Structures are given as C-alpha cells and as structure tokens.
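This is the structure, below, for whatever I ask next.
Just one protein chain is left out here, and the rest sit where they should.
Chains here go by letter, A, B and C, matching the order in which they are written, and residues are numbered from 1 within each.
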Amino acid sequence: MAELTPSVAAPATAAPAHHGPSYVKTWGILLGLLVVSVVGPMLEIRVVTLLTAFGVALVKAYIVAKYFMHIDVEKRYVTYLLFTMVVLMGLMVAAVSPDVLKHDGHRWENRAAKRSVVRGENSAKAAAALPGAVHH
Amino acid sequence: MSAATETHGHAGHGHDAHHDEGFIKKYLWSTDHKMIGFQYLFTGILMAVIGGFTVYAFRMQQAFPGTHIPGFGRVTATDYNALVTTHGSVMVFWVAMPVLIAALGNYLIPLMIGCDDMVFPRLNRLSYQIFLLSSVVLVASFFVEGGAFGGAWTSYPPLSAKAEYSLTGTGSSLWLTAVALEFAAFLMGGINFVTTVMNSRAPGMRMFDVPMVVWMIVIASILFMASVGPLVAGAIMLLFDQQLGTGFFDPAKGGDPILWQHLFWFFGHPEVYVVLLPAMGIVAEIITVFSRKKLFGYKTVLYTAIGTGVLSFFVWAHHQFVAGIDPRMANVFSVTTLLISIPVAEMIFVYIGTLYGGSVKLNTPMLWALSFIAEFLLGGVTGIFLGASGADVYFHDTYFVVAHFHYTFFPIAFIGAFAAITYWFPKMFGREMNDTWGKVHFWGTIIPFNGIFIPLFLLGARGDHRRIYDYRHFPDLMKAGMQDLRVFATVCLLVLLAFQVVFLVNLFYSLVRGKKASANPWNANTLEWAAPSPPPHGNFPEGLPNCYRGPYEYSHPDRAEDFWPQHVKGA
Amino acid sequence: MMRPIATTRSATGIPTGKLAVWWLIASEIVIFGGVLGGYIMHRLGHPDWAHQAIHTNTWAGAFNTFVLLTSSLAAVLAHQAAEHGDGKKAAKMLYLTVVGGLVFLVVKSFEWSHEIHAGYTITSNTFWSFYYTAAGIHGIHVIVGMIIMLFIAADAAKGKELQRVENVGLYWHFVDIVWIFLFPLLYIAK
Partner (left out) sequence: MINKYVPSASTFAPDIDNLILLILAIVGFWFLLAEFVFFGLILKFKEEPGRKAQYVSGEKPEEKKWVSIPHYATLVFDVIIVVMAVKVWHTVKIEMPDAEKENVANVRIIAQQWAWTFVHPGLDGKLDTEDDIATVDELHVQEGQTYVFELTSRDVLHSFSVPVFRLKQDAIPGRIVKGWFKPTMTGQYDIQCTEICGIGHGIMPARILIESPEKHEAWMKATPPTRSAPIDFIATEQPLEDGKVGALNPATPDAALARNGLNNNGEDTP
C-alpha cells in the first residue's frame, strides 16, 4: 500500500506521554477490587452485596476508562457523549419499569407475571425439599 | 505527515492516474462515495416500486373487496396482512432511509464539505453490501412457506413471536433478520458520516459554515445510533423467542410483550425524526437557492433541529397510550409530545420566513421543496390530535393516524427525494432533467396525494380502523358515502402511481440524453457546485477547495452577482 | 488501496480512527443497555430468579473477570509500545491479549456446557434466556475483537498503522467494562 506519508500516530495530538500510576499497578488495584467484589457478597448482607458487587463494578469501570482508555486526556465531548448514552439508557429503564418491572399499576394487573413468580418460588421449594437435592 | 497542511496546491493525489477500471470495479465493487450513493439510490427506487405495488394491491382490495385484482389476483386476509406489513417496512426502512440518508448522505457529504471521499471508503462499501443483503433477505421472505411476515411493521409479540399465531413463522424470522441487517448497515454508515463531517471539513469551514443538509444528516445519524441499540437487543431477543422458544415476550413464561413495544418505539420515534431531518435539510438548500435568499436564522434552524433530536427520545410512548402502559405515564408522554411540536413548527416558520423579500423561481426542485412545506404543515398539525392523550383514545389505530403519518412520511420520503433528485441531478449525472415533464410529474403527484389522504382523515374520524382487509364485516363502517371515499382514495392512488412512470422515464431518459449541465447550473453557493458535473473520482481535480464563508450568502449587498460561492476567496 | 485525503484530515484534533471507535463504543453502550436494561427490570420484577441464579458458577465468572482484566492490561501495554513506535512489542502484547480472550472463551464454554448438561438451557427459564443472550452477545463481541486484533497485530509487527493498536485497545477495554457489569448482574446477584 504505497503510502505517501507514514501514518504513525496522527500528529494532531502529541502522543500523551504516560502519566499516573503504571499500568501494572492499576491492574493490581483492579484485581484487588475484583477480590472485594467476590468476597463481599459472601457475607450475604444485602447492602454489603450491593456495595461490593455493583459499587466495585462502577469503580473498576471508572479505573479502566481513566487509566487504560485515557478518557480524561481525550476531548471533553467524548466523555459527555458516552455519559449521555448511559443516561439515556437509565431514562429508558426508568420510563419502562412501571410497566415491566412492577406487576400491577393503576387499573391493571399482570397476573401472568405474578403467577410466574409464585411458580418460580414453588418449584424452588420443591427442588429444595427433594432428598439429596443438588447444591453447589 | 501534516494533515493540517494546505493540500490545495496538490494536483489531485494518485487517484486520477489510475487506469480505466472495469465495469465491476467501477460500478459494483467501487469505494467511491458517489458510486455507493448511486447504489443506495437505485436500490431505494427499486424497493419503492415494490412498496408501490403492495399499496396498489391492498388499496384495490379496500376499494373493491373480494374481487380479482389485476396483476395480483384475490387478496385474502393472509395476503392483506403481508402486503400491509411489507408496505410499511419497505417504505420506512428500504426507501426513506436509504434514499434520504444513505444515498444523499453518501453523495453530498464529501462534496459539500470539500473533501474527496468518506473517511472509511471500504467500510462504506461494506455498509451498502450489508444493506443489499438485507433487501435480498426481505424479498426472499415473500416466497417462503407461509408467505411474508403479516404482523405489521411494528412486529408486536406475541403475534410476531409465535408461528402458530402469525401463521408466517419463517416469514417473521426472515423479516426480523432483514431489519437487523439493515440496522447494522446504517450503524456503519452513520459512524462513517459523523466521523467524516467532524474531521474532514474543508480548511476554513467553521461549524456554522456547514450546509444545513449536512448538519441534518449528521444529526439524523447520531439520533439513529443512539436509538437503534435497544431495538437491536430486542430483535435478538425476539429472534430467540421465534426460533429457540425462549420467553422474553411470552407472558406464559414470565416475559412481557409490553417490553418489546417500549424497545420498538424508543427507536420508532427518533426514527421518524431520523428521516425528517435530512428532508428538512434538502428543503433548506433548495428554498435558499431558488429564492436567492440567505436562510432566515441559520442558528435558529440548527438549534431547533438539535432540540427536536434531543426531545425525540422522550416521546415514544404516545404510540402506546391505550396499549396497556400505566395510564399515569401517558400524561408525561403527552406533554413531551406536544412540546416537540414547537421546535418542528419553528423550523417551518423559519423556512416560510426565508421566502420574505426573495426572488422566488418556481422550477421543479423549488415546487417540490415548497410543496414539502405545504404538505408537511398538515402532517405536523394533525399530529397534535394524536399527541393529546385524551383525543388519542378515539383516534389510536384508526385511518386518522394513517393519514397523519402519510402527510409526514410522504413529504419526507417522496417529495423530499424528488426535490433532491431534481435539484442535484445535474451535478450527479452532468445532464439536466426536463423541467416541463418535471412539472407534469409534480402536479400529477401532489394533487392525487391529497386526494388519497384527505378522505382517509374523514374515514378515520368516522371509525375506520387499521389493517382491516374487508370493511363489509362492520355495518357501522358501511354507512352512506364511506365506501365511496375508499374508492375515491384508491382511484387517486392509481393516478399517483401512473404519474410516477413519468418521473422514471424522465429520470432514465435524461440520464442518457438530457441536455449537458454546467458545473453550477443553479448558481448555488455550496462546495459541490465547485466540482465539475459529474465530479470525477476524487471530486475536485483542481485541488480540494477552501471555505471562506457560510453556505447561504445570496444577494449579498456588497457583491454584484446574487450568489457568493463558499470557495471563492474575494468579493 | 489509496487512502483518501479525507481520512488524513483531523479538524477535531482526534485522529479519525479513534473518533470512529468512540462513536462505535457509544452505539454499543445502547445495545448492551437494551439487553441489560431488560434483564434488570425482569430480574427486579421476578425475585424467584434468585433460585435460578444460584446455579451460576461464580468462580468461573470471577476467574473470567480476572482473565479479561489481564487481557486489558496487555492491550494497554500494546498501546504503550505502539506509542513508542515499537511495532514488534505492540504485536506481541496484542497476541497476549488475544490469548486472554481465548482463555475467557474456553472457560465460558466449559461453564456453559456444564450448566446446559445440568439442565439449565436457554429455554428452561427466562433468567437463563437472559443469561445466555447477554453473555452470548458479549462473547460475540470478544470474538470479533480478537479477529480484528489479529489483523492489526500483523500490521503492527511490520510497523504499519500503529495508531490502530490504540483504537482496538479502546474497543477491547469497552468489552471488558461490559463484562465488569455483566459479572455482578449475572453471577453475584443471588
């Protein structure tokens, strides 16, 4: 491919000299957080599970975005763009959940969904009651 | 490498020295944005013929139920649903989007921002190929056992999810695959458009020097990218429901059909603005050139277009007021729906304002652009009846809705496309279309168009509901005069379809025998008129142009001619 | 194939390839948003799914998270090498990243075959439908990323198109971030 001009990193942005903690150190932090997110829920405490499982996931995502993807060095509107997409999904879920998440509302009732919850509970109890039910 | 260096003096990079490519390389395997634009355009026209045939068949059944339709035979209930579904899907996904966004976007964007091609030519070619594949998959679905999918272009489960309900099992999955492929094609195309306009503008072309049609196509691509995602996920889930028997949308398995409706319309409403904005851009270009007037408030139009785009993400559930969503949510969406009528109305007011003090030249492109405004006004205005939740209880899923969205979709997909084709034809093919035949086609389309849909407003208000293949089963809908309105609408459709032949003949005849066109036959300002007609590979043989001013400097006080091209340096 | 001048221009200051990848990531966020949004709404609406979720193998999920995080490290080291113009090292690191992807897929195939063998198929319960669909879409993105990475590594080894190393790295980090959210949603929420 005869290339008139070598196309090493585009000149427009001087290649960002790496600053901040070394990549391997960041990797170490991420692994630590992974351990926290696995161990935390084992305590079976709901709020701890929420904090460790999902809170840590947010922190890990932030770290990967900042230190690996260098999103902070990038133009600001890139961050705004990605953040807008996430907010859009949040708004969609917020507007849809009164119909899908909840199984009844003003003058309507989703009997089939309520029934499937009861059926799920029953089959779980039945499975648990079986002698030598498989647990792992 | 210094991309920022002025490549003005550079006498066309290595492209021009290439040997004369063979037929395949030049027409079918080309990576030239103009050729890919033509591929989309002619595929879109071919699909429009399919869309036209389907509407001929089912409107004849509506007017003369149970009779033998010439060219089709008897329209059974199964056929009727398949024809209606095909008409809807083809016209939105395989005519409006390819012609307005992909064909014009591909052709115009590089030319109007003064560069030689899209940033990713091969990705551009691949996006057309996937689009072609989606068209083939859709057409194939007509011939499978059980026939084409018959559950309307919205494909609501459980009807679309279970073969024993829709009786078109294979057809449903092929339809869904075709739509998913089409989404993939337009995601790739969209990324290509947005990146090209962001990065490859001519030196000196600031944000507010970009022509309005380029802005509109970019905003449309962004709207599409941001809204199609959930429906791609929904399509995968529906395909699994259809083929694997999962229960995403099956109430018996804990799934929820309402989830599909939300995912569909979260995409569905931004989608109608995705096709509206390019048409608005086309109209802006044409009315400014042929009234020799600067666009009235460039920034107003741009900000209202962005405002419309943003608001279009918060209105979707007005399609579902009576569809079982929680009635308290309906009011929220009714408010946002009426709010979005404001920016769109403002855009129309600005276009009307542009005519003030102009020197309006009524040739064919201008007639199309002006009729877009006249017709779209009625489309927009009747949307208020449907956006107001109280009135929608009566109007939902009646022919009033059908007439409303045809008064918006027909101006967008057809009037907008005719305006663009007649305006840019000299640039695209280096020849001129016959203006008299153009006017014959114009009046032969506009008058019957109103003849079809005004009766449908009346029928809808009197209770005609949608997708009914034979109204004789409904005594209240066979009252005096109602069937006559249906016959009148169908006759007007036949007249309209007949006049499209005039357009096709004029198009293909002028392609070969039209009068030679100069580089700038309309004395317009935008950069594509700085290139020769038709522009060679690489667009600007004398070097890529710079941009010195906005696109709409017409009748500038301190300039002799009444136009001031963007690439001309001095006065 | 001659590259058009359009690709070399950079009015925004962001190289064209990277700008396109940011847009690709934006459109992918809404795709995964659709699947995960549907899953979260159903999961909160069906508390009984917890009994199904018990049968997911958390250790396999955790190990896979470790694998993807490590492959992200390799991807960013590849980018670092590419910035210094060392195409060879960048290619080596990219191959390491691809190996990480392979390990991820192998672990997942064992995990899935075990679960399917135990009777938890895609149609056994809507939880499992979401489980296989979400992880499946993510898996396809891993596979596509690996294939593209191999092409880019081949070019990088010859010192060509080194800016693409960073671009595919961005995509890979995004796929890793999706898994960072998938892991608690599918495996831990018991």
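What we mean here is this: a residue touches a chain if its C-beta (ideal position, glycine included) is under 8 Å from a C-beta of that chain, and two chains touch if they have at least 3 such contacts.
Fair warning: this is a prediction, and the values are worked out from it, not measured in the lab.
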item: Omitted chain - touching chains that are shown; value: A, B
item: Residue touching the undisplayed chain, where the options are B:I69, B:V144, B:A461 or B:V568; value: B:A461
item: Residue of B:P98, B:G114 or B:P257 in touch with the missing chain, whole complex considered; value: B:P257
item: Residue touching the undisplayed chain, where the options are B:T300, B:N450, B:N523 or B:N546; value: B:T300
item: Listed residues A:R46, A:R76 or A:R107, member touching the removed chain; value: A:R107
item: Residue of B:P327, B:G430, B:G451 or B:P521 in touch with the missing chain, whole complex considered; value: B:P327
item: Absent chain, residues of subunit B that touch it; value: 66, 74, 76-78, 80-81, 150-152, 156, 158-159, 165-167, 251-252, 256-258, 291-300, 321-324, 327-328, 330-331, 334-335, 338-339, 341-342, 345-346, 348-350, 352-362, 370, 373-374, 377-378, 381-382, 384-385, 388-391, 393-394, 396-398, 461-463, 465-470, 473-477, 479, 554-557, 562
item: Hidden partner chain, residues of subunit A it touches; value: 106-115
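Operating definition for what follows: only the chains that are shown with their structure count from here on.
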item: Contact graph of the chains (line, ring, star, complete, other); value: complete
item: Centroid spacing, where centroids are CA-atom means, of subunit A and subunit B in whole angstrom; value: 36
item: Cα-centroid distance, subunit A relative to subunit C, in whole angstrom; value: 13
item: Shared interface positions of subunit A, touching two or more other chains; value: 2, 5, 7, 10, 12, 85, 88-89, 92, 96, 100, 113, 116-117, 120
item: Residues of subunit B touching at least two other chains; value: 1, 3-4, 13-14, 226, 230, 253-254, 256, 259
item: Residue ranges of subunit A touching subunit B (in the complex, touch as defined); value: 2, 4-7, 10-12, 84-85, 88-89, 91-92, 95-96, 98-100, 105-108, 110, 112-113, 116-117, 120
item: Subunit B to subunit C touching residues, read off their complex; value: 1, 3-4, 7, 13-15, 31, 110, 115-122, 187, 190-192, 194-196, 198-201, 225-234, 236-237, 240, 244-248, 253-256, 259, 263, 538, 544
item: Subunit A-facing residues of subunit B, complex; value: 1-4, 13-14, 226, 230, 251-254, 256, 258-259, 262, 266, 313-314, 317, 324-329, 332
